[in-house]
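Every protein chain but one is kept in place in this view of the complex.
Up next, chain A:
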Amino acid sequence: MTVLQLTDVTGGYTRKPVIKELSFTIGEGELVGLIGLNGAGKSTTIKHIIGTLMPQKGEIRLNGVTLNEDLDKYRSSFSYIPETPVLYDELTLKEHLELTAMAYGIDEHTLASRSQSLLKEFRMEKRLNWFPSHFSKGMRQKVMIMCAFLVNPQLYIIDEPFVGLDPLGIQSLLDQMDEKKRDGASILMSTHILSTAEKHCDRIILLHEGQVRAQGTMNDLRRAFQMPNATLDDLYIAMTKEQDNE
């Protein structure tokens, strides 16, 4: 079943589009990596999917609806972990979890049980009443991750998740992602850590200058670049060289 479907999406911040006629889908239980150079349009694509930017052309369907057709259904269907943690300076860790649970209509009992296991997994139980100003970058990232997994939505959108996390944090995040995938959730993840992407992603979308340069499994990509046995790093560098030659 298709969870997320982008059809010919063109858009950007101004009239001049950053992403051009972007089309791809994400199915149930799929982990898809969004890979591209700086400025390729990864973050812009994500902003269109979460609905802070509206497409100039084309359509984005999540669980069968567009944002305009059913705002509540669209927004309840995903959670988002931004590249830079966005926290409320005036809320404690506990209150971040509580607010998120309230906003997504999660009852108190579920909140208690889910947050307990997340806090344990990310080793943040002792910081429940802390304000974010006392958190390191990695801890801030963990708060975002916990809030996202607390919601338990159909789709997770994760932007550069590994930057700033310690190795244990990265492992916890990967474990959580695997677990959610087994339960049928889908994940769209943009990253520069290619070895991790290659190891964990079911499919890769290579973005280049706002367009999909290639997409598919690792084998599909190797065929597209005519580089059998290549790693994702090799393919990425090949794409960079392609850009230099233009």
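Details
Keep in mind that, in the parts below, a contact is a pair of C-beta atoms (placed from the backbone, for glycine too) under 8 Å apart; a residue touches a chain by one contact, two chains touch by 3 or more; residues count from 1.
Methods note: contacts and distances are computed from a predicted model.
The chain that is not shown carries the UniProt protein name "ABC-2 type transport system permease protein", picked from "Isoquinoline 1-oxidoreductase subunit", "3-oxoacid CoA-transferase", "Xanthine dehydrogenase family protein" or "ABC-2 type transport system permease protein".
Among the residues A:E108, A:E125, A:E179 or A:D220, only A:E108 touches the chain that is left out of the figure.
Residue A:L71 is the one among A:M1, A:L71, A:L168 or A:M227 that touches the chain not shown. Contact with the undisplayed chain is limited, among A:T14, A:T52 or A:Q226, to A:T52. The chain omitted from view is touched by exactly one of A:L99, A:L168 or A:I237, namely A:L99.
In the full complex, chain A touches the omitted chain through residues 50-52, 71-76, 80, 82, 86, 88-91, 95, 98-100, 102-105, 108, 131, 133, 147.
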